[in-house]
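For this view, one protein chain was removed and the others were kept in their places.
Entry: chain A
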Amino acid sequence: MHRLDVADPGGGAPDPHDQDPHDQHPHHHLPPRPGRALRVGIGGPVGCGKTALVAALCRALGHELSLAVVTNDIYTTEDADFLRRQAVLADERIVAVRTGCCPHTAIRDDITANLDAVEDLVERHDPELVLVESGGDNLTATFSYGLVDRQIFVLDTAGGDDVPRKGGPGVAGADLLVVNKTDLAPLVGADVDQMAADAARVREGRPTILTSVRTAPAVTGIAGWVRDEVARHALVGRRA
């Protein structure tokens, strides 16, 4: 994460955004307070529509929830820039993390850069929801629950209707599976009903939503799931 436009404050200096006038001991904030935010990871293969889903969720929920977003695009800040251009969220609520050619590492094996980004957002804005968008990766790339509280795995209908049947950690284990771009099914010969049945079989009761974010940009079902999880999180708190 780069913040090159600010002066070097020195290692002992509190982050200027963090200053609390009532706090005489800023160093005693280590590690940072967890905040109230529900952290939701959004992962899935390249081109499945993760960024479009993030933008749609920001539009659907932005007026009722305090939101922030961390992007992990493999190519620099492209996803963050897309979100800024879409003006779905104030600039300072979107942070891009560089992942050194290894998007799955940054969300699973070494989550430190993403944790730093999330905690900076939590401390500055105290959001109710932080969306962490993974860089596009493969079917085995899932989020560590050290980084997120829930995860959504997104598939592209045109990426092959046998993908749900194959399962894998993302398809089988994600808290919500989204099969996106169902409008393309007739064009690519994909059997959406079979995808739904296969997903139900490998997911052992966890929910699946079939949709097209492009043709149904209100993302009503997904936004409803996120809204419910935020409410549940507010009652129950973070997973152990």
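Criterion: a contact is a pair of C-beta atoms (placed from the backbone, for glycine too) under 8 Å apart; a residue touches a chain by one contact, two chains touch by 3 or more; residues count from 1.
Simple rule for what comes next: contacts and distances are computed from a predicted model.
Peer 1: Pick, from "Urease accessory protein UreF", "Molybdopterin-dependent oxidoreductase", "ABC transporter substrate-binding protein" or "Response regulator", the protein name that UniProt gives for the chain of this complex that is not shown.
Peer 2: Of the names offered in "Urease accessory protein UreF", "Molybdopterin-dependent oxidoreductase", "ABC transporter substrate-binding protein" or "Response regulator", the absent chain's UniProt record gives "Urease accessory protein UreF".
Peer 1: With the missing chain put back, one of A:106, A:141 or A:172 would touch it. Which one?
Peer 2: Hidden-chain contact among the options goes to A:106.
Peer 1: Looking at A:36, A:59, A:84 or A:98, which residue reaches the missing chain?
Peer 2: Of these options, the touching residue for the absent chain is A:98.
Peer 1: Residues on chain A that touch the omitted chain in the whole complex?
Peer 2: Interface with the chain not displayed, on the chain A side: 1-4, 7-15, 27-31, 74-77, 97-102, 105-106, 109-113, 115-116.
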